[in-house]
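Report on one structure; see the data block that follows.
Left out: one protein chain. Kept in place: all the others.
Let's look at chain A:
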Amino acid sequence: MDSWTLRSIDFVLADEYMQVFERERITTIDLLTLEPTVISERCQIKLEEVQNLIEQLKKALLPQRITPDARETHFFTTGDTEIDKALHGGIALDHITEISGESGSGKSQFCIQLCLTVQLPKSVGGLDRAAVFISTESGLETRRLFQLAKFLSLQYPNDDLSYLSRHPGDRVYTILCPDLESQEHIIEYQLPILMQRVNIGLIVLDSVAANYRAELRYSRNHPNASSLGNIATRGNQLAKLASNLRELAHKHNAAVVIANQVSDRVSRSYDQIGLFSLDYQSQWFNGWDDTDIDPKTPSLGLVWTNNVTTRLALLKRPNSATRKSLRKLRIVYSPIAPTSEIDIAITLEGLHTVSEDT
């Protein structure tokens, strides 16, 4: 019985029914699509009871219709107007945004920056809301948080950001998830409680891949029974994770930003047969393709890709002409904004676009 569907609509099923349905492997969808007589026979429950239960369930599941004027998409600023423009507004609420890149590409920096910009007053593009930073690696770099906060207040001189610059961490909640089990538990049970107590506008998960890669190992080049099973299990867990985060994002009109690790992209040559191979098609939705100098692939595969609404990539690319590393922010896909690429730099003041005269 997929209890999470019921939980999300606050439908409470009596224990005796729960047990029977679990035993007979009857899911919510089954209750809606199988003949009530079949369910009644299989579970040994009176037909009228089954029909009654189904009626109640349907009432609880029936969605509302919403009018467009109640549905404006809201954003908060990334701290840089050019990046906001490329994203057609900034970081979207009720939305999952992924930022992938190599270590050192600036993912965590960007996430820390967003933990600050979400706290900014609405007048300058913030939400005046808190952030929660869920780390699966080494935690939030508080020194950097304080450093960025100081510069942020300099960026908006007309507004009184003295409190933010002195106490930037007051409204940033941090959680550390050392393994997959704690990660799942925290996101499924603890995070919802936190969000009910505190007005959180941004959920950061840095990074989503770490615990999955450590625990559910597989190798694409040498697939065997257990590794294929792991891929399937991992896919299910990722779909569930994304669903939980989407639900929170929707319920609280918050943004979700997820950092993802990358691995090297293996370039292969293709003929006609390879057109629909994952390796070939993924050049357009992974963020890197074979024309890039050192192409990468975001972790966690196609199931995860299919659950990401907006995908951004941070590129560190050595420019052999000037021997300088040019960084780029790429919008790989987004329902809100077209694909594009912006030159960026990461300095003391944070992650921002490079102006023409620099």
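Just so it is clear, contacts are C-beta pairs under 8 Å (C-beta built on N, C-alpha and C of every residue); 3 or more make two chains touch, one makes a residue touch a chain; residues count from 1.
The rule is simple: contacts and distances are computed from a predicted model.
Peer 1: Given the options "DNA-directed RNA polymerase III subunit RPC7-like", "Armadillo repeat-containing protein 8", "RecA family ATPase Rhp55" or "Histidine-containing phosphotransfer protein", say which is the protein name UniProt records for the missing chain.
Peer 2: "RecA family ATPase Rhp55"
Peer 1: One chain is left out of this view; which of A:S123, A:N236, A:S263 or A:T347 touches it in the full complex?
Peer 2: Answer from the full complex: A:N236 touches the omitted chain.
Peer 1: Just the residue numbers, please: which parts of chain A touch the chain that's not shown?
Peer 2: On the side of chain A, residues 2, 5, 8-9, 24-25, 27-30, 32-33, 35-37, 42, 51, 55, 58, 61-69, 71-73, 85-86, 88, 94-95, 220, 222-225, 228-233, 235-236, 239-240, 242-243, 246-247, 250, 272-273, 275-285, 289, 291, 302-303, 305-309, 311, 332-333, 335-336, 338-342 touch the unshown chain.
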